[in-house]
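One protein chain is absent from this view; the other protein chains keep their places.
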Amino acid sequence: MAKKEYAFYPGCSSQLKASASNYLTSVNSMCKTLDVKLTEIPDWNCCGASIGYAEGGELPRVAINARNFALAETHLPGQDIVATCAACWLGARESKERLDNNSVLMRDTNEALAAAGLHYKAEVNIRHMVEVLIEDFGFDELKKPVKKSLEGVKFAGYVGCQTNRPFGIDGESFENPKYLDKLVETLGGEAVDSYDQKVTCCGGALAFSEPEKSQKQIRDIVESAYDHGAEMIVTPCPLCQANVEVYQSEINKKQGTKFNMPVLYYSQLMAVAYGGSMKDAGLDGQLIRAEKLNAITQK
Amino acid sequence: MAEMKTAAYLCAGCGLGERLDLGQMEKIAQKEGKMALVRRHDFLCSSEGVALIRDDIEKEAVSHVVIAACSRRAKTEAFDFPTVAMSRANLREGVIWIVAEGAEHDEVRQEMANDYLRMGCAELKKMKLPEGNPNKAGNKTVLVVGAGISGMTAALETAKTGYEVVLVEKSGELGGWAAKLWKRVPSRAPYDKPQDTGVAELAAQVTSHQKIRVHLNSTLAETAGAPGRFKVKIAKESGAVAEEEVGAIIQASGFESYDIAKLPELGGGLPHVTDQAGLEVLAKTANGKPIKRADGGEIKSVAFVQCAGQRDDTGTHLPYCSGHCCATSIKQAMYFKDANPEVDTVVLYTDLRVPGMGEDFYRSAQEKGVIFTKAKVSKVESAGAASRVNFRDLILDEEVAMEADLVVLATGQVPNSGVNIDLPDEDETKSKQVSILNLNYRQGKDLPQLTHGLTDSHFICFPYETRRTGIYAAGPVRRPMDILQATEDATGAAMKAIQAVENADAGRASHPRVGDLSYPIVRLEGCTQCKRCTVECPFGAIDEDERRFPVFNESRCRRCGTCMGACPVRVISFENYSVDTVGNQIKAVDMPDEFSEKPRILILACENDAYPALDMAGLSRHVYSAFVRAIPVRCLGSVNSIWITDALNSGYDGVMMMGCKHGENYQCHFVKGSELANYRMSKIDDTLKQLGLEVERVASYEVAITDNARVATLINDYVAKIVEIGMSPMKGFG
Amino acid sequence: MTASIATSQTILVVGGGIGGMTAALEAAECGKQVILVERNPTLGGRTALLYRYFPKMCHPTCGLEINLKRLKGNRKLRVMTQAEVTAVSGSAGDYTVTLKLRPRYVNKNCTACGDCGKSVAGEMANPYDYGLSKIKLAYLPHAMAYPQRYVLDPAIIGTPNAEKAKAACKVGAIDLDMKEETVEIKVGSVVWATGWKPYDAAKIQPYGYGRFANVVTSVEFERLADPRGPTGGKLLRPSDGQPAKNIAFIQCAGSRDENHLRHCSRICCMASLKQTHYVREAYADDAAGPGKSTIYYIDIRAIDRFEDFYKKVQEDPTVQFVKSKVASIKQNASANLILHGVDTEGYHRYAQEHDLVVLAIGMEPEANGIKLPADMLVDSSGFIEGSKDGGQFAAGSAASPTDVNRSVQSATAAALRAIQVVHRTAAVEEAT
Partner (left out) sequence: MSDHNNQAVARYRNDFLKEVEEHVEEGEWVKMCMQCGVCAGSCPLGAHWEHTPQKLFMMIRAGKREEVLRSDAMWMCTSCYNCVVRCPRHLPITHIMHGLASYAHRLGLAPKNQPTREFAKIFWDNLVNKGRVNELKLTLALYFKDGLVQGIKNALAMQSIGLGMVKAKRLNPMEIFGGHGLRDLKGFQAIVAKAREIEDKKKGYTN
């Protein structure tokens, strides 16, 4: 299969030493195996995330996204922008849809971009890494490089909100998307398909400002994974990963639970299955160690 | 007609040959049934079997045929011999499929089959092939009463099909309510904006159509006759009277808008409160420019109050919903928004009722900025130059008020259905309703009303079934409706009217016994002028002549036989269905003696619902007692009490009457048949007592067509009860 | 076969449900030649699968019986089942229609004795119970089926099962060599009475149809209530066969929704109000108390004189109304369903438990799955408005979402329009 090239938009959380740096590590490892070339959009900026709304307003948020598009169009012509972060993907895709359907917004945005000598031509596509995997490769292709099956590990596929709504992936349903389960099975693992918190919001946007409310969400998500017999949670979203992993200890402290559920990225699973080391898969970045996966890398 | 020559055909197929002694039955047909020809075939409904019968009809001049095989509802394509009288002995669904399997039941099974064969032969001998109503009448002109959208549509559609039309309109012009509208609710995709009414074009087409004759400023002074031969007197405003002969009538007399003056609490009577019709006047005056108030004042805000004087549960106003008013208010709000988007329009509703594609119209109004508020309006009052609308906002859950320059009350449709003939006479005069049709029928001047003054059909599957044959109601007179629905309704009514004249011309019955060529024949010399038939006919078909003898207007008759059931002296009959065709069957049954422990129960079953239910009990192999003998009747209303007394006299141990549900939600296809039967049977107790019999020996049941399993249970329970009571003491006296 | 039955004065009615039967009968009873084609092996359509009609609570099969009687007695009307229209060419008054006739494998000798059904092994989901029961592979669709003849499912052709059926038939009614045929007929006018289908409930994901056993559609609930249905008329829930006594009815399931059907399906409010009667009747004599119905709605669209029916249901203390579009459904350990949402009249949040949920499923035109002639006009939901040349019409729920009453009106009107076309044709032919 010919090398595939994409304009990569890693997003703030996936930078080095940021909260999802292990996501980046595992994505790089996974892409190496799949012979995918990711070229970072030069000098990309933050997407604004959904929380940017209050102070940011509409046009500034759209404009900063358009800056990334313009940079990609200029420096990586013809390549789709691929985001790994749900918020980045959503923010970018939403901005693009609005721009492409609203000539006033388009004019105003380009007026703003002109302040930095940029111009958005509406040529570029915005995609999520999972879309690339499913649409450009497909599960059969993704299975081919598997060296170490994840056999014997039970995963709850936690899709979360923004990778799932409002756009979603692969024509999957908003209420019961199955692609994570299919991916887990592709890698030889066991998908807990009865897991009923697949698309529950982790409350990530309010993790700081409304901790009790968001931690209630996290509790449901983790508890249900335990209830359905999962050993680990797998997710495509760095905000979900961070929130669901990081706050378990906090919830344990406050509510006396004994949560210790590893939360991983799909890319980490793939890196492991493709024979990567713990480091390649970013497993060293886990706050809650995924011992069973660590063991597989040792095989 | 030629000599009667009878033939019985016994089928051995479908297990009949294995389970029944057909040899014995052949003898019964010959000896007891006195059939001239008796034949047996292994597979009677096969082309070979059918050919056998056909050959006999052609070569042997067989005129009367008994088919002893399956139910009369089965294999109708095969046993289709239109030139002969035919009865069906139901040995399959009625016997072998419902009698328990096993040799221990062989005897009762055989007895049951023998009896059905006897009954088939007995019935046949009293049957004649119906020859059609000799008083058929062939006028094919259709009279349409009312020239609103419904009337004009009915007239035009009828004329377009090639029939002459007489159109009578009480006002001086065509168009009715629709002509008073500025625009109408859209009737086609994309359902997004008010649409021209099209009334002018429609009126022009009506006026110029060669087959339509219009009488303006006219009403009906009298309507006499029957389908195919109605005579109507058309009274002009000038006093002149024209006479027309027509074949069928479409009553499209429309509605009046509920009187806003009856709604003072909603501001009826205040200067800046109007109804929807009033707003149309303002809109017509504005002619596309911003609508002004009647006093010329500018309108910056409008409130629409839905369900004004409708859906009322206090008994003061209209209890029903008029269906169109939500869409009409949406349309009217658009009048304002389209002329000037700055005008504020609020629709205050409790349930927004815009079914079907109306949802698109609703959305379109929202896009235009019409505001919808779920609210219950309590009071509308004057507030300076504006009006104040007090209401409870049901979403915000608070009592609030708003002011508007104009308040529009969505009032309902009141049908112009004429006189309520079911009210006692004194009430009728009090109600001051003017008759629309002025029928000279014995049962009253206008169409019977179903509910709330509406002349709607009671039947879901048959929306055009009024209780006056050949007269069809169309449009809002029968049910509140919008223009789109009225157009559809009027077109359907035109279809029915055309059918009515064709049926009358051919001397056939119309729905539900469509095509039936039998008709009531009365032996007037025996008539005692008791008037029961004229009173009880559900369709008002029978009038009285000056000597108070009944006059059967055959083309008004639906052939249900209610008159036959009513007649105490049994002078009314049909060629193929009479006191004798059924009476003979009852008497043909071989009655075991008192000590046999074999009771005999007669079932008289409505042929449309109960009899099919029995049939399908067979199809589903629900086992029931072999002691019953079922006879289908056209309607329980046709059951003459002589059949019951004959049955009891001849030793039957019980009689089960199975008919349709009666009462408010009656399911009788002849409207009152099952109700009348129920009434008549309530009087039978005296007869039973006279005979010294227990009242349980006659029982009435409401049976629905879905009661396949239930009929079996009913029968078995009843037989058990009869066994408990004991055998009839009347055996052997018959 | 083609030449003898059809001239351009013939009217073709497509679809043998209540609308199609009505259109065909009304035209035939006016003396017109009519061909009625039905895709399924029996006439009756979806109404034959309903238990009762609103607002009279009468039985659809009652009207069907009358219509079948009308049909059996009418020589102008020809019925073809398992027949599908594959193409229409020509113009108003002179159409050539191509029909695909699927084999029934049972000829007219069949007496519906049932021997073949008894002989074959194997069952399939019964489409006439919306899959809630099983039916043999040699079957009579239902008790009111017309023609009253068995059908062999094509799946058994070529298997020993088929031979068994053939051997069991004493009247030689089974013909395993029947082949699919294509015929062309000439007709003057076409009435499309192709009806409706329930919207695919699985697409309404938050309600979990297909994931939760005790979420059923309103059409399935009709089968549960029908004594001839899979439960003998008992309201038993699919998960465990226990009586459902606390039933939720969710309105606008698929309707009035840009994610699903844009239109209001008109019938669903009345259908749910009707179905609350089933609940009341099912437990009328239950010592443990009455059944409970809760209707979750946006607007109750009981228009015109149906208001009476609505009022009566409102007076029933066992029926509760909640003005809310249910947001989502979750299932608990006992397979009960928890409905989450907000009653918007005032703002009351609820998490209400029910033992059965009935989705008042929307009406989608059946014609959405049918290849219509190119010049057919349809609206944004796929309902048929008619052909541009004015020779083809739609009737009943093919034309718009309608109840039976309106469907019959519409079909009666369509019959007249079709007659007008063939009359015109006749007039032209007479003139020439």
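So that you can tell them apart, the chains are marked A, B and C in the order they are listed, and the count of residues begins at 1 in each.
The rule is short, and it goes like this: a contact is a pair of C-beta atoms (placed from the backbone, for glycine too) under 8 Å apart; a residue touches a chain by one contact, two chains touch by 3 or more.
All of these numbers come straight from a predicted model, not from anything done at the bench.
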Which of the visible chains would the unseen chain be in contact with across the whole complex?
-> A, B, C
From the listed residues A:K37, A:K121, A:K144 or A:K213, report the one that touches the chain absent from this view.
-> A:K213
For the chain that's not shown, point to the residue among B:T207, B:Q366 or B:Q529 touching it.
-> B:Q366
Among C:T81, C:S324 or C:T402, which one is in touch with the chain left out?
-> C:S324
Return the single residue from B:E32, B:E265 or B:D393 that touches the missing chain.
-> B:D393
Considering the whole complex, which of A:A20, A:L99 or A:A156 touches the chain not shown?
-> A:A20
Which subunit A residues touch the hidden chain?
-> 12-13, 15-22, 43, 45-46, 48-60, 62-64, 67, 108-109, 111-118, 161-162, 164-166, 174, 200-201, 203-206, 208-210, 213-214, 217, 242, 246-247, 249-250, 284-287
Subunit B residues that touch the omitted chain in the full complex = 301, 303, 344, 346, 352, 362-363, 366-367, 369-374, 383, 388, 393, 395-396, 400-403
For subunit C, which residues touch the unseen chain?
-> 206, 252, 256-260, 298, 323-328, 340-344, 347, 349
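Note that in this section only the chains that are shown with their structure count from here on.
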Make each chain a node and each touching pair an edge, then name the shape: line, ring, star, complete, other.
-> line
Can you figure out the chain closest to the middle, judged by Cα centres?
-> C
Between subunit C and subunit B, distance of the C-alpha-averaged centres to the nearest whole Å | 23
Gap in Å, rounded to a whole number, between the CA centres of subunit C and subunit A | 46
Where the CA atoms of subunit A average out and where those of subunit B average out, how many Å apart are those spots?
-> 65
Could you tell me which residues belong to subunit C and also touch two or more other chains?
-> none
Multi-chain contacts in subunit B, i.e. residues touching at least two other chains, fall at none
Show which residues of subunit A lie in contact with subunit C when the two form their complex.
-> 173-176, 196
Footprint of subunit B on subunit C - complex, ascending | 18, 22, 26, 29-31, 51, 53, 55-67, 69-70, 72-74, 108-109, 111-113, 140, 143-144, 148, 170-171, 226-228, 232, 256, 262-266, 299-308, 311, 323, 344-347, 379-381, 383, 385, 400-406, 408-413, 415-417, 419-420, 423, 427
So, in the complex, the side of subunit C touching subunit A is made of residues 205-206, 208, 211, 328, 330
